[in-house]
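This structure is in C-alpha coordinates; I'll ask about it shortly.
Removed from the display is one protein chain of the complex; every other protein chain stays in position.
Coming up: chain A.
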Amino acid sequence: MDFTIGEDRQMLADSLSRTLADKFDWKTREAAIDSDAGFSREVWNALAELGVIGALFGEDTGGYGGSAWDVGVVFGELGKALATGPFLGSLMAGKMLEAAGDEAALAPVIAGETMLTFGHEGAVEANGRPCPPATAKRNGDQWIISGRKGVVEYLGSADQVLVTAQTDAGLSAFLVDMSASGVEARDYPVIDGGSAGELTLTDTPATLVGEDGGATEALAAATASGLVATCWESIAVMDVLRDQTLDYLRTRKQFGIPIGKFQALQHRMATLALEIEQARSSAINAAANFDKDATTRDRFCSAAKYTAGKVGRLAAEESIQLHGGIGMTWEFPLSHYAKRLTMLNHVLGDDDHHLARYMALGQAAG
(Lines give C-alpha, C1' and ligand atoms only; values in the text may rest on other atoms or scores of the structure.)
Protein backbone atom coordinates (compact mmCIF):
# COMPACT_ATOMS: atom_id res chain seq x y z
CA MET A 1 0.00 0.00 0.00
CA ASP A 2 1.12 3.52 -0.65
CA PHE A 3 -0.65 6.60 0.65
CA THR A 4 1.64 9.12 -1.01
CA ILE A 5 0.40 10.96 -4.04
CA GLY A 6 3.53 10.37 -6.11
CA GLU A 7 6.44 12.62 -6.95
CA ASP A 8 5.04 14.30 -10.05
CA ARG A 9 1.78 15.14 -8.37
CA GLN A 10 3.60 16.39 -5.31
CA MET A 11 5.57 18.73 -7.56
CA LEU A 12 2.39 19.96 -9.17
CA ALA A 13 0.83 20.51 -5.74
CA ASP A 14 3.89 22.38 -4.52
CA SER A 15 4.14 24.68 -7.49
CA LEU A 16 0.41 25.32 -7.48
CA SER A 17 0.56 26.10 -3.79
CA ARG A 18 3.51 28.50 -4.34
CA THR A 19 1.86 30.23 -7.28
CA LEU A 20 -1.36 30.74 -5.38
CA ALA A 21 0.48 32.01 -2.30
CA ASP A 22 2.40 34.37 -4.54
CA LYS A 23 -0.30 35.60 -6.93
CA PHE A 24 -3.47 35.11 -4.95
CA ASP A 25 -3.00 36.74 -1.56
CA TRP A 26 -5.99 37.76 0.53
CA LYS A 27 -6.17 41.24 -0.97
CA THR A 28 -6.25 39.82 -4.49
CA ARG A 29 -9.01 37.49 -3.45
CA GLU A 30 -11.03 40.30 -1.94
CA ALA A 31 -10.68 42.34 -5.11
CA ALA A 32 -11.59 39.29 -7.18
CA ILE A 33 -14.79 38.48 -5.33
CA ASP A 34 -15.69 42.15 -5.37
CA SER A 35 -15.43 42.28 -9.16
CA ASP A 36 -18.28 41.39 -11.50
CA ALA A 37 -16.47 38.34 -12.79
CA GLY A 38 -15.91 37.04 -9.26
CA PHE A 39 -12.40 35.82 -10.05
CA SER A 40 -9.09 37.15 -11.33
CA ARG A 41 -8.43 36.48 -14.98
CA GLU A 42 -4.77 37.20 -14.39
CA VAL A 43 -4.51 34.47 -11.78
CA TRP A 44 -6.48 32.15 -14.04
CA ASN A 45 -4.00 32.71 -16.84
CA ALA A 46 -1.06 32.17 -14.53
CA LEU A 47 -2.54 28.87 -13.35
CA ALA A 48 -3.26 27.76 -16.90
CA GLU A 49 0.32 28.54 -17.82
CA LEU A 50 1.46 26.45 -14.89
CA GLY A 51 -0.48 23.54 -16.37
CA VAL A 52 -3.15 23.36 -13.74
CA ILE A 53 -6.01 22.96 -16.20
CA GLY A 54 -4.03 20.54 -18.30
CA ALA A 55 -3.43 18.42 -15.22
CA LEU A 56 -7.15 17.66 -15.11
CA PHE A 57 -7.14 15.91 -18.52
CA GLY A 58 -5.45 12.91 -20.07
CA GLU A 59 -2.60 12.93 -22.53
CA ASP A 60 -4.81 11.59 -25.31
CA THR A 61 -6.67 14.87 -25.39
CA GLY A 62 -3.80 17.27 -24.85
CA GLY A 63 -3.56 17.19 -21.07
CA TYR A 64 -0.87 15.73 -18.83
CA GLY A 65 -2.72 13.97 -16.06
CA GLY A 66 -6.43 13.49 -15.84
CA SER A 67 -6.67 10.84 -13.14
CA ALA A 68 -8.91 11.26 -10.12
CA TRP A 69 -5.75 11.77 -8.07
CA ASP A 70 -4.72 14.68 -10.28
CA VAL A 71 -8.16 16.21 -9.95
CA GLY A 72 -8.09 15.76 -6.18
CA VAL A 73 -4.66 17.26 -5.73
CA VAL A 74 -5.45 20.32 -7.87
CA PHE A 75 -8.76 21.03 -6.15
CA GLY A 76 -7.19 20.50 -2.74
CA GLU A 77 -4.72 23.29 -3.45
CA LEU A 78 -7.44 25.51 -4.86
CA GLY A 79 -9.45 24.93 -1.69
CA LYS A 80 -6.51 25.75 0.55
CA ALA A 81 -6.21 29.15 -1.13
CA LEU A 82 -9.97 29.61 -1.44
CA ALA A 83 -9.43 30.29 -5.12
CA THR A 84 -12.39 31.49 -7.16
CA GLY A 85 -12.90 30.86 -10.86
CA PRO A 86 -14.68 28.41 -13.16
CA PHE A 87 -12.51 25.46 -12.14
CA LEU A 88 -15.33 23.01 -11.55
CA GLY A 89 -17.19 24.08 -14.68
CA SER A 90 -14.05 23.71 -16.76
CA LEU A 91 -13.33 20.33 -15.21
CA MET A 92 -16.78 18.89 -15.83
CA ALA A 93 -17.33 20.40 -19.26
CA GLY A 94 -13.78 19.45 -20.16
CA LYS A 95 -14.41 15.86 -19.08
CA MET A 96 -17.30 15.72 -21.51
CA LEU A 97 -15.05 16.94 -24.30
CA GLU A 98 -12.39 14.49 -23.20
CA ALA A 99 -14.86 11.60 -23.29
CA ALA A 100 -15.80 12.60 -26.83
CA GLY A 101 -12.12 12.79 -27.76
CA ASP A 102 -12.59 16.40 -28.78
CA GLU A 103 -9.00 17.54 -28.46
CA ALA A 104 -9.55 20.58 -30.66
CA ALA A 105 -12.19 22.06 -28.37
CA LEU A 106 -10.23 21.21 -25.24
CA ALA A 107 -6.88 22.69 -26.31
CA PRO A 108 -7.78 26.39 -25.90
CA VAL A 109 -9.40 25.59 -22.55
CA ILE A 110 -6.23 23.92 -21.32
CA ALA A 111 -4.25 26.92 -22.54
CA GLY A 112 -6.50 29.26 -20.57
CA GLU A 113 -7.61 31.05 -23.73
CA THR A 114 -11.19 29.87 -23.77
CA MET A 115 -13.27 30.12 -20.64
CA LEU A 116 -15.51 27.08 -20.52
CA THR A 117 -18.27 26.31 -18.10
CA PHE A 118 -20.86 23.61 -17.59
CA GLY A 119 -24.64 23.73 -17.70
CA HIS A 120 -26.33 20.46 -16.95
CA GLU A 121 -28.88 21.15 -14.24
CA GLY A 122 -32.04 22.97 -15.28
CA ALA A 123 -33.28 26.26 -13.92
CA VAL A 124 -35.98 26.51 -11.27
CA GLU A 125 -38.95 28.88 -11.55
CA ALA A 126 -39.86 31.50 -8.95
CA ASN A 127 -42.63 29.19 -7.71
CA GLY A 128 -40.13 26.42 -6.97
CA ARG A 129 -41.03 24.24 -9.96
CA PRO A 130 -38.32 22.97 -12.28
CA CYS A 131 -38.25 24.35 -15.83
CA PRO A 132 -38.83 21.78 -18.55
CA PRO A 133 -35.58 20.07 -19.62
CA ALA A 134 -33.64 21.66 -22.46
CA THR A 135 -34.23 20.08 -25.87
CA ALA A 136 -32.21 20.02 -29.06
CA LYS A 137 -33.20 19.26 -32.60
CA ARG A 138 -31.67 19.27 -36.00
CA ASN A 139 -32.29 22.23 -38.20
CA GLY A 140 -30.80 21.33 -41.59
CA ASP A 141 -27.22 20.39 -40.85
CA GLN A 142 -27.19 22.26 -37.60
CA TRP A 143 -28.33 21.55 -34.05
CA ILE A 144 -30.41 24.12 -32.23
CA ILE A 145 -31.19 24.11 -28.49
CA SER A 146 -33.88 25.66 -26.35
CA GLY A 147 -34.16 25.58 -22.60
CA ARG A 148 -32.95 27.05 -19.34
CA LYS A 149 -30.03 26.12 -17.13
CA GLY A 150 -29.67 27.30 -13.55
CA VAL A 151 -26.77 28.40 -11.35
CA VAL A 152 -24.17 27.91 -14.08
CA GLU A 153 -20.75 28.60 -12.59
CA TYR A 154 -19.19 31.89 -13.78
CA LEU A 155 -21.56 32.12 -16.70
CA GLY A 156 -20.90 35.82 -17.21
CA SER A 157 -17.21 35.24 -18.01
CA ALA A 158 -17.65 32.15 -20.15
CA ASP A 159 -16.81 32.06 -23.84
CA GLN A 160 -18.40 28.67 -24.19
CA VAL A 161 -20.75 26.55 -22.18
CA LEU A 162 -21.21 22.83 -22.46
CA VAL A 163 -24.87 22.00 -21.97
CA THR A 164 -26.91 18.85 -21.92
CA ALA A 165 -30.20 18.57 -23.80
CA GLN A 166 -32.69 15.92 -24.79
CA THR A 167 -32.84 14.91 -28.42
CA ASP A 168 -35.02 12.25 -30.04
CA ALA A 169 -32.17 9.84 -29.32
CA GLY A 170 -31.83 10.74 -25.64
CA LEU A 171 -29.56 12.85 -23.46
CA SER A 172 -26.88 14.58 -25.52
CA ALA A 173 -24.11 17.11 -24.94
CA PHE A 174 -23.58 20.30 -26.90
CA LEU A 175 -21.06 23.07 -27.00
CA VAL A 176 -22.60 26.53 -27.17
CA ASP A 177 -20.80 29.75 -27.98
CA MET A 178 -21.92 32.50 -25.66
CA SER A 179 -21.89 34.85 -28.64
CA ALA A 180 -24.31 32.66 -30.59
CA SER A 181 -27.83 33.82 -31.38
CA GLY A 182 -30.57 33.18 -28.82
CA VAL A 183 -28.22 33.13 -25.83
CA GLU A 184 -29.37 35.07 -22.81
CA ALA A 185 -27.26 35.11 -19.67
CA ARG A 186 -28.01 36.64 -16.33
CA ASP A 187 -25.01 36.69 -14.06
CA TYR A 188 -25.04 37.29 -10.29
CA PRO A 189 -22.72 37.01 -7.31
CA VAL A 190 -22.80 33.93 -5.10
CA ILE A 191 -22.66 34.13 -1.33
CA ASP A 192 -19.34 32.37 -0.88
CA GLY A 193 -17.52 34.57 -3.38
CA GLY A 194 -17.54 34.22 -7.16
CA SER A 195 -20.39 34.30 -9.59
CA ALA A 196 -22.88 32.15 -11.42
CA GLY A 197 -25.74 32.74 -13.79
CA GLU A 198 -29.01 31.69 -15.33
CA LEU A 199 -28.80 30.68 -18.96
CA THR A 200 -31.66 30.82 -21.40
CA LEU A 201 -31.24 29.32 -24.85
CA THR A 202 -33.77 29.97 -27.59
CA ASP A 203 -33.16 28.10 -30.84
CA THR A 204 -29.48 28.56 -30.20
CA PRO A 205 -27.11 26.90 -32.67
CA ALA A 206 -24.79 24.40 -31.00
CA THR A 207 -22.22 21.74 -31.76
CA LEU A 208 -22.93 18.16 -30.77
CA VAL A 209 -20.30 16.69 -28.46
CA GLY A 210 -20.01 12.90 -28.68
CA GLU A 211 -22.83 10.75 -30.03
CA ASP A 212 -26.39 11.93 -30.42
CA GLY A 213 -28.20 10.48 -27.41
CA GLY A 214 -24.96 9.18 -25.94
CA ALA A 215 -24.22 11.63 -23.12
CA THR A 216 -25.44 9.63 -20.14
CA GLU A 217 -22.26 7.71 -19.42
CA ALA A 218 -19.98 10.66 -20.07
CA LEU A 219 -22.14 12.79 -17.81
CA ALA A 220 -21.92 10.21 -15.02
CA ALA A 221 -18.14 10.16 -15.34
CA ALA A 222 -17.90 13.96 -15.45
CA THR A 223 -20.13 14.15 -12.38
CA ALA A 224 -17.89 11.66 -10.61
CA SER A 225 -14.91 13.87 -11.40
CA GLY A 226 -16.79 16.87 -10.08
CA LEU A 227 -17.55 14.98 -6.88
CA VAL A 228 -13.93 14.02 -6.38
CA ALA A 229 -13.00 17.67 -6.95
CA THR A 230 -15.53 19.12 -4.50
CA CYS A 231 -14.66 16.52 -1.87
CA TRP A 232 -10.93 17.16 -2.04
CA GLU A 233 -11.57 20.88 -2.03
CA SER A 234 -13.83 20.49 1.02
CA ILE A 235 -11.19 18.56 2.95
CA ALA A 236 -8.57 21.23 2.23
CA VAL A 237 -10.92 23.94 3.47
CA MET A 238 -11.62 21.89 6.60
CA ASP A 239 -7.88 21.58 7.26
CA VAL A 240 -7.53 25.35 7.12
CA LEU A 241 -10.50 25.86 9.42
CA ARG A 242 -9.16 23.34 11.92
CA ASP A 243 -5.68 24.85 11.94
CA GLN A 244 -6.91 28.42 12.28
CA THR A 245 -9.25 27.41 15.08
CA LEU A 246 -6.46 25.57 16.90
CA ASP A 247 -4.26 28.66 16.60
CA TYR A 248 -7.03 30.77 18.01
CA LEU A 249 -7.71 28.41 20.91
CA ARG A 250 -4.03 28.60 21.81
CA THR A 251 -3.84 32.40 21.77
CA ARG A 252 -7.27 33.74 22.76
CA LYS A 253 -7.44 34.17 26.50
CA GLN A 254 -10.56 34.46 28.63
CA PHE A 255 -10.71 33.98 32.39
CA GLY A 256 -6.94 34.35 32.42
CA ILE A 257 -6.13 31.26 30.37
CA PRO A 258 -6.14 30.28 26.70
CA ILE A 259 -9.65 29.10 25.84
CA GLY A 260 -8.04 25.93 24.42
CA LYS A 261 -7.47 24.88 28.02
CA PHE A 262 -11.21 24.45 28.57
CA GLN A 263 -11.93 20.76 28.37
CA ALA A 264 -15.34 21.41 26.83
CA LEU A 265 -13.62 22.98 23.84
CA GLN A 266 -10.77 20.45 23.73
CA HIS A 267 -13.21 17.61 23.23
CA ARG A 268 -15.04 19.49 20.52
CA MET A 269 -11.77 19.94 18.65
CA ALA A 270 -10.84 16.31 19.16
CA THR A 271 -14.15 15.26 17.58
CA LEU A 272 -13.68 17.66 14.72
CA ALA A 273 -10.13 16.46 14.06
CA LEU A 274 -11.35 12.86 14.00
CA GLU A 275 -14.22 13.64 11.65
CA ILE A 276 -11.94 15.49 9.24
CA GLU A 277 -9.67 12.44 9.03
CA GLN A 278 -12.73 10.31 8.26
CA ALA A 279 -13.69 12.76 5.54
CA ARG A 280 -10.16 12.65 4.13
CA SER A 281 -10.35 8.86 4.00
CA SER A 282 -13.64 9.06 2.15
CA ALA A 283 -12.11 11.39 -0.44
CA ILE A 284 -9.15 9.04 -0.84
CA ASN A 285 -11.57 6.14 -1.29
CA ALA A 286 -13.39 8.04 -4.00
CA ALA A 287 -10.20 8.62 -5.97
CA ALA A 288 -8.93 5.08 -5.38
CA ASN A 289 -12.10 3.49 -6.75
CA PHE A 290 -12.56 5.90 -9.59
CA ASP A 291 -11.44 3.61 -12.37
CA LYS A 292 -13.55 0.65 -11.29
CA ASP A 293 -17.01 -0.10 -12.69
CA ALA A 294 -19.43 2.81 -12.72
CA THR A 295 -21.53 1.60 -9.79
CA THR A 296 -18.52 1.13 -7.54
CA ARG A 297 -17.12 4.48 -8.62
CA ASP A 298 -20.39 6.29 -8.00
CA ARG A 299 -20.99 4.67 -4.64
CA PHE A 300 -17.58 5.74 -3.38
CA CYS A 301 -18.12 9.22 -4.80
CA SER A 302 -21.46 9.51 -3.04
CA ALA A 303 -19.97 8.16 0.18
CA ALA A 304 -17.31 10.87 -0.02
CA LYS A 305 -19.72 13.68 -0.83
CA TYR A 306 -22.04 12.58 1.95
CA THR A 307 -19.16 12.57 4.42
CA ALA A 308 -17.76 15.89 3.18
CA GLY A 309 -21.19 17.50 3.51
CA LYS A 310 -21.83 16.15 6.98
CA VAL A 311 -18.37 16.93 8.33
CA GLY A 312 -18.30 20.18 6.41
CA ARG A 313 -21.23 21.50 8.35
CA LEU A 314 -19.60 20.50 11.59
CA ALA A 315 -16.28 22.10 10.64
CA ALA A 316 -17.85 25.35 9.44
CA GLU A 317 -20.13 25.72 12.44
CA GLU A 318 -17.62 24.68 15.07
CA SER A 319 -14.87 26.89 13.75
CA ILE A 320 -17.13 29.93 13.82
CA GLN A 321 -18.56 29.05 17.20
CA LEU A 322 -15.21 28.48 18.87
CA HIS A 323 -13.97 31.82 17.61
CA GLY A 324 -16.90 33.66 19.17
CA GLY A 325 -17.80 37.04 17.65
CA ILE A 326 -14.62 37.38 15.59
CA GLY A 327 -15.55 34.24 13.63
CA MET A 328 -18.65 36.05 12.41
CA THR A 329 -16.78 38.87 10.70
CA TRP A 330 -16.08 39.54 7.04
CA GLU A 331 -12.64 40.91 7.91
CA PHE A 332 -11.53 37.55 9.23
CA PRO A 333 -10.60 35.05 6.47
CA LEU A 334 -11.93 32.15 8.53
CA SER A 335 -15.54 33.17 7.88
CA HIS A 336 -14.97 32.99 4.12
CA TYR A 337 -13.59 29.46 4.44
CA ALA A 338 -16.63 28.52 6.50
CA LYS A 339 -18.96 29.97 3.87
CA ARG A 340 -17.20 28.19 1.03
CA LEU A 341 -17.29 24.88 2.85
CA THR A 342 -20.98 25.27 3.62
CA MET A 343 -21.80 26.13 0.03
CA LEU A 344 -19.81 23.21 -1.36
CA ASN A 345 -22.56 21.07 0.13
CA HIS A 346 -24.94 22.75 -2.33
CA VAL A 347 -22.87 21.81 -5.36
CA LEU A 348 -23.69 18.53 -7.14
CA GLY A 349 -26.09 17.40 -4.42
CA ASP A 350 -25.93 17.67 -0.64
CA ASP A 351 -25.21 15.03 1.98
CA ASP A 352 -28.83 13.83 2.02
CA HIS A 353 -28.88 13.47 -1.75
CA HIS A 354 -25.71 11.40 -1.73
CA LEU A 355 -26.74 9.26 1.19
CA ALA A 356 -29.92 8.37 -0.72
CA ARG A 357 -27.92 7.80 -3.90
CA TYR A 358 -25.50 5.57 -2.03
CA MET A 359 -28.37 3.43 -0.78
CA ALA A 360 -30.04 3.30 -4.18
CA LEU A 361 -26.85 2.28 -5.93
CA GLY A 362 -26.26 -0.40 -3.31
CA GLN A 363 -29.74 -1.81 -3.76
CA ALA A 364 -29.46 -1.79 -7.54
CA ALA A 365 -26.15 -3.64 -7.35
CA GLY A 366 -27.84 -6.26 -5.13
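Note that a residue touches a chain if its C-beta (ideal position, glycine included) is under 8 Å from a C-beta of that chain, and two chains touch if they have at least 3 such contacts; residues count from 1.
What we mean here is this: contacts and distances are computed from a predicted model.
K.L.:
Pick from "Putative ABC transport system ATP-binding protein", "Pimeloyl-CoA dehydrogenase large subunit", "Tryptophan synthase alpha chain" or "NADP oxidoreductase" the UniProt protein name of the chain that isn't shown here.
P.N.:
Protein name of the absent chain (UniProt record): "Pimeloyl-CoA dehydrogenase large subunit".
K.L.:
Identify the residue among A:9, A:29, A:299 or A:339 that touches the chain left out of the display.
P.N.:
Of all options in A:9, A:29, A:299 or A:339, contact with the hidden chain holds for A:339.
K.L.:
For the chain that's not shown, point to the residue among A:5, A:107, A:171 or A:265 touching it.
P.N.:
Answer from the full complex: A:265 touches the omitted chain.
K.L.:
Of the residues listed, A:5, A:111, A:151 or A:269, which one is in contact with the missing chain?
P.N.:
A:151
K.L.:
Mind listing the chain A residues that contact the chain we can't see here?
P.N.:
Missing-chain contacts on chain A: residues 121, 123-130, 150-151, 186, 188-192, 196, 198, 253-256, 262, 264-265, 313, 317, 320-321, 324-325, 327-331, 335-336, 338-339, 342-343, 346-347, 350, 352-353, 355-356.
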